[in-house]
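The next block holds one structure in the form of structure tokens; read it before the comments.
With one protein chain withheld, the remaining protein chains of the complex are depicted in position.
The block that comes next holds subunit A.
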Amino acid sequence: MDNSGYILSTQNRHYSFTPTELSSLRKHTLELSLTPLASPPALTAHHTLKILTHYTLTLSKLCHHFGVPSAVRGTAITILHRLYLHLSPVTTHPKTLLLPILLLAMKTELGGTSISQFIRTAEEVGLSTTKKELQSPELMIAAGLRWSLTVRHPWRGLDGAMVVLIREFGDQEDARIRKASQKARQWLTGDCFMTDAGFLYTPSQLLWAALWAQDQELIDRYMKGRFSDEVAEKIKECADVFVFGTRKIAGCEEEAIRWGGAVNEKELVSEAKVGDRMVHLARKELDQGRKRAEEEALGREAEERERRKKKRKMEMEKMKADDVFGPAL
């Protein structure tokens, strides 16, 4: 049901998972960042995901403040979550990357923006930043994304879906179709970002799930005979789990997944704070270790330079001596 371009898209190749794959990748990335620590805190992928979810909300608010279109907001939030599949908050805290991520999303979706304007807009909400701070993480972000800068937003197919539905059911259902489509858009450009649905379903499965959630009777009729039972099941599963948040995926009790359902902001903040404290402790130890390693490396380098200088001096002296005694033949 997706066009042939989707199969080879980076979204499908790098960012499409089963729930188990997704949560083990997150666990793996966190473990990797904690290995250098002598006494790692009891930080779990569940905690880091809460931190990330908290910053997703912050990023979303930032996007509203910047007045960017849904495509930029969707891309920015997707970049944040794709990046943190390979990056741990212990290594680089998400709060330092929110503005650079928003800037990158504006560059890929809108073809650039004025940096000074961007800095001024950030200042309006008390975030002071510089051009260098905004741009220096860009390579790390792009490399962390495996250089996949395209995000296929499911709502882009909504107008097309509306056309086929009206063709199927005729003008008498026009109002009903429009209403379903409008509500589907609301979910796809809103709460959907607070879940992992984008990692687990194709854009068109998401699109039909969002529509089905709004008007089951109508969309059931449309899907019958058109979509295989398997695909239809997948669409309904997506709606139940992520739009309604009424069930989890059978046989999958994974903790490091953002399931659907309402987000309680207060609860989220307190959970994120618990995680954040541990992240800070871990970072402290990591920074000390890093500093020690850097100093050692610098010391070694200085020693090496000194040694080479001495050696060169000796060689030069020998050569001069050669000249004094004539060519060595």
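We take it that a residue touches a chain if its C-beta (ideal position, glycine included) is under 8 Å from a C-beta of that chain, and two chains touch if they have at least 3 such contacts; residues count from 1.
Basically, contacts and distances are computed from a predicted model.
Enquirer: Out of "NEDD8-activating enzyme E1 regulatory subunit", "Pkinase-domain-containing protein", "Pyruvate dehydrogenase E1 component subunit beta" or "P-loop containing nucleoside triphosphate hydrolase protein", what name does the UniProt record list for the absent chain?
Expert: Answer from the record: the omitted chain is "Pkinase-domain-containing protein".
Enquirer: Out of A:Leu32, A:Ile166, A:Val263 or A:Leu281, point to the residue that touches the absent chain in the complete complex.
Expert: Checking each option in A:Leu32, A:Ile166, A:Val263 or A:Leu281, the one touching the absent chain turns out to be A:Leu32.
Enquirer: Looking at A:Ser136, A:Thr246 or A:Asn264, which residue reaches the missing chain?
Expert: A:Ser136
Enquirer: Need a quick check: the contact residues on subunit A for the chain that isn't drawn.
Expert: 3, 5, 8-10, 29, 32-33, 54-55, 58, 61-62, 64-65, 69, 71, 86-88, 91-92, 95-96, 98-100, 103, 107-108, 110-112, 125-129, 132-140, 142-144, 146-150, 156, 159, 269, 272-273, 276, 315, 318-319, 322, 328
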